[in-house]
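With one protein chain held back, the other chains of the complex are shown just where they sit.
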């Protein structure tokens, strides 16, 4: 996966390669809600900077993956049923409800800080862990009776034999669409002069929209196209720049 | 040291877990108050200026090293210290400690985010354990004796009152006011947007 695969992360909840983070998130072994995606993006920017080159394909790949993660995370964070009910409340009631929740969360954040301090203060006290002296061990063996079920060991070993399912990321990046393809598509449309961005991505899935936007930025950078938008959230009209409306060749690698 | 105190010291040295005065009394075949008097005297006098301290933790008495030796202990023992808790783990542990038995969905509701991986690592570290199921079938959690021991608590009742982290009435009024304003601004925006 190019540059994204080489990305090493050191986050609060996870340390290791970006690929592995994806795997763990998909297997729900790392909780996406606990992953700070902004940190992932920052790490990626550092990574790009260290490489000193921008591989457009690799960058798109990363954008698509991080966009998919963001989407997944935002869905997880969407208000649950009880939050939806909050919208039906009068502002006063909603404020009271929110206040109660904030106070509760804050209370346990305070308690958490206290526990962390307490643990740190205990640093210097260590307890002894040692097997019993031989003569007492013998004695304790004589008094032992069955306390555990051997099946517990079999179950544990069976779990350890389970190889992680082959992780299929296709649903994250599919349908695969490259910046190159979208560049060609936009140039085709530019041959006819001007077009609206909505037309350019009509019927396309989100990933394709994202990649198309990326391709459009590339065209702008190359000086092939520009755009205007009359009103916020209005239609984006794209047109060729001057005579160069019909540019030939592929700019992207 | 009296002979009784010598025996008590030896028993605490041998026992991997904290031992209550009652257990000591049974083993020593004397009365619990006599053991308690011996322990209190030891804690006050015999362990003064020693390398070991006598502590009351997790419902019993236990010997531990004095912090004076911590740097040297770190060098001598390859065994790493218990790693500190991450913020997510500490919050989850605090909720379990104060509200036990408490279910995972309840923890998630209070924290506002899922508690899945934090609860998993607390289980793995032996600080919390499962305590049956709630009436809706969710796994319940409680803290363990190891939790008390590692946090230097003799019992859960020693945790400070959780209300001490609540804001004072003025701060609370200020928070309420800000929330109310934000709520009004939001519903205003929705109406304007719909118009």
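General observations
For reference, chains read A and B in written order, and residue numbers begin at 1 within each chain.
Just so it is clear, a residue touches a chain if its C-beta (ideal position, glycine included) is under 8 Å from a C-beta of that chain, and two chains touch if they have at least 3 such contacts.
Since the structure is predicted, the reported quantities are computational estimates derived from the model, not experimental observations.
The chain omitted from view is touched by exactly one of A:50, A:147 or A:231, namely A:147. Seen across the whole complex, the unshown chain contacts chain B at 1, 3, 5-11, 13-17, 19, 23-24, 26-29, 49-52, 63, 65-66, 68-69, 72-73, 75-77, 79-80, 123-126, 129, 145.
Against the chain not shown here, chain A presents residues 1, 5, 17, 19-20, 22-23, 126, 128-133, 135-137, 139-141, 143-164, 166-170, 172-173.
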